[in-house]
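Below is one structure, written out as structure tokens, with a few remarks after it.
One chain of protein is taken out of this complex; the other chains stay put.
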Amino acid sequence: MRRRLSGLDWLLRGALILNAIGVLSPLLVMLVSAFKSTREIFASPFAPPSMLSFQNFIKVWQVGQFDLYLRNSLIVTLGALALILLFGAMAGYALGRFRFRLNDVIYLFFLAGLMIPAKLALIPLFVQLKALGLLNSLWGLILVYAAGGIPAAVFIMAGFFRTLPSDLDNAARMDGAGEWQVFWRVMLPLVRPALAIVGIYSAIPIWNDFLLPLVFIQKPELKTLMQGLTVFFGQYQTDWGALFAGLTLASLPLALLYLLLSEEFIKGLTAGATKG
Amino acid sequence: MSRSSHPRRFLGLRLERGLWLTLFLAPALVLMLVFTTLPAINALVYSLFKWQAFKRGAFAGLENFQRLFAYPFDQQFLRALSHNTLAFVVLLVVQTGLGLLLAYALWKHPPGLRFFRVTVFLPVILSLVIVGFLWQLFLNPLFGPLNKLLHGVGLHALALPWLGDPATALPALLLVNVWRWVGFPALVFLAGINAISEEYLEAAKLDGASEGQVFRHVILPLLAPSFTIIVLLTFIGSFEWFDLPYVMEGVNGTPAGATDTLALMFYRLAFGTVDAGISDVGLGAAVNTVLFFLVLLGAVLGALYLRRREVEG
Partner (left out) sequence: MSRLMLSFLRVGILALAILGTALAQSLTFWSWRPEDKEFYDDIARQFEAQTGIKVVFTAYKNTDYNTALSSALAAGSGPDIIQTRAYGGLAQLADAGYLLPIVSQEVKGLDKFPRTLLNAARGYKDKRLFGVPFATQTLGIFYNKALLKKAGMELPQTWGAFLGTLEKLKKAGITPLANGAKDGWTLEIMFGVVGPNFYGSTGFYNEVVGGKRTFNDPVFVRALKEEAQLTPYMPQGFMGVGYDDMRTLFINEQAAFFIGGSFEIGYFRAQNPKLDFGFMAAPPLVQGGRPWVSSFADGNYSINAKTTHKKEALEFLSFLASKEFGQQFTDKLAQISAVPGLTSKDPVLSQVIELTAKYQTPYLMLVGFRYQNPTGSFLLQNGLQSLLDGKATAEQVAADITKGVATWYAPFQGK
């Protein structure tokens, strides 16, 4: 059945279209810039490239050892993400579904963790990683990123767990399910959208960060992608062409992750809808 | 619950449940304690010592705080704080409002949903280096299309040096921030609306409620948990605001401090800068400490309040 579209519907669609234009036009410039020389980027930033040259991409691949850095970045981001999602969901579940004495205190403790971006504690963190032998190690980065991402994950997951109807887990317990099964098989599938949100929200800053690798990683073979790309930032000469090529390539894995997660996310929603 | 069968208790719960609870909480707690809390406490303690470059000297009591709240750092601090506060208010209204609008638009399954789902979120995944650079180009007084357009239609007086004019630099920066982040509240709200049971919505419609009434009286109240998340993350993000101002306006918050933030102030004091500053770890740590307690106070009060309201709602 065809429903008549109200003025509001047109307004909302208009907003989406405007938003899409606002988002895509700068991105078009980004894509085009990847094919230009630095001088051309500044001289005519909005013109199409004077010729189709893959020079920048080749430079990034060779000078930057893109493939090696890509591997390191994938290890670090996925490793940290696995810890954040698992531990964050577990703690969020405990705080969101159980009433116990220390609940508020622990909740606030996690909340406090949200307020300390690693860069505010960089020097003590460095000293500590050195003491633990975790400098120049991808493990060091993974653990620091995981610890940094967990507070937000707990916070978001607890919020979502709290909104689930209370009879679900109790019904499962009546059926004799153990606590882990209640969590893993009953509750976790119901917060799939939240997991997708936490996943993408945590992955973005980790993937795009260059400051922590810059400080904690010196071995060339352990550099991450963003750290590797900083070689194109000079004091007086920045190779913007190469940077655009590199950063455009670097944004692809995250775009892919988002597409994957948002699929999960939509599937989860329709599944929920049919269940009623 | 029958107490008699399980007399032993832990954390106020039956023992077995208490142990499971510990198991659920421990990994996250330990990881955070070791890699966030301990270094953070250390960083705060730094503010109580004298420093020679990066060597800790004698205990200094509150000396670093006295310096922070004396000329000229008090002025820098208050100005930066006012920028952080403004950022919070503007982002809360504009970014959250737009996010909600976009989420609602997506929820109604418009044609091209898949396409819009991507475009709404795309800026969030980009590296800030790219975002900052692109917007510097767009807002550029010489080459930027915005000013070219304004000149083209004869509005020469409006073609301002957006990022270099003290009056427009901060608003411009906030708009870029909205461009970059609006997809995130949109996503959270979308998930929130989708989680609302169809029954509520159907029931409201059967009662003859208009779309506006359904939105206001059914959807909005049930979005409370999503609001809690977004308001708090926006609050913390605004007061720790660093990356975008750093990339677009430099560590000194150009022009003449018009885009300075507390995190920028911390960074340039703690580590020094290339072209102007010398590192002063003690003073930087003092900024860090005051910032931390300000945000903590705000966030704890906010979180408790919002959580309580959720329960009542």
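Chains here go by letter, A and B, matching the order in which they are written, and residues are numbered from 1 within each.
The rule is simple: a residue touches a chain if its C-beta (ideal position, glycine included) is under 8 Å from a C-beta of that chain, and two chains touch if they have at least 3 such contacts.
This one's a predicted model, so the numbers in the text were calculated from it and none came from an experiment.
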item: Omitted chain - touching chains that are shown; value: A, B
item: Residue, one of A:L31, A:L164 or A:L214, that touches the chain absent here; value: A:L214
item: For subunit A, the residues touching the chain missing from this view; value: 38-39, 42-43, 74-75, 78-83, 85-86, 89, 122-123, 126-127, 130, 135-139, 142, 184-185, 188-189, 192, 195, 199, 210-211, 214-215, 218-222, 230-238, 264, 268
item: Those residues of subunit B which, in the complete complex, touch the missing chain; value: 52-55, 70-73, 136, 139-143, 147, 159-166, 250-252, 254-257, 267, 269, 271-280, 283
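One rule holds in what follows: only the chains that are shown with their structure count from here on.
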item: Mean-CA-position distance for subunit B and subunit A (Å); value: 15
item: Parts of subunit A lying in touch with subunit B, wherever the complex brings them together; value: 6, 8-9, 12-13, 15-16, 19-20, 22-24, 26-27, 29-30, 42, 44-46, 83, 86-88, 90-91, 93-95, 98, 100-102, 104, 106-125, 127-128, 143-144, 146-148, 150-152, 154-156, 159-160, 162-163, 179-180, 183, 193-194, 196-197, 200-201, 204, 208, 226, 235, 240, 243-244, 247-248, 250-251, 254-255, 258-259, 262, 265-266, 269, 272-273, 276
item: Interface residues, subunit B side, partner subunit A - complex; value: 11-13, 16-18, 20-21, 23-25, 27-29, 31-32, 34-40, 42-43, 46, 54, 101-102, 104-106, 108, 110, 112, 115-130, 133-135, 137-138, 143, 145, 179, 182, 184, 187-188, 191, 194-195, 197-199, 211-212, 225-226, 228-229, 232-233, 236, 240, 242, 263, 266-267, 270, 274, 281, 288, 291-292, 295-296, 299-300, 303-304, 310
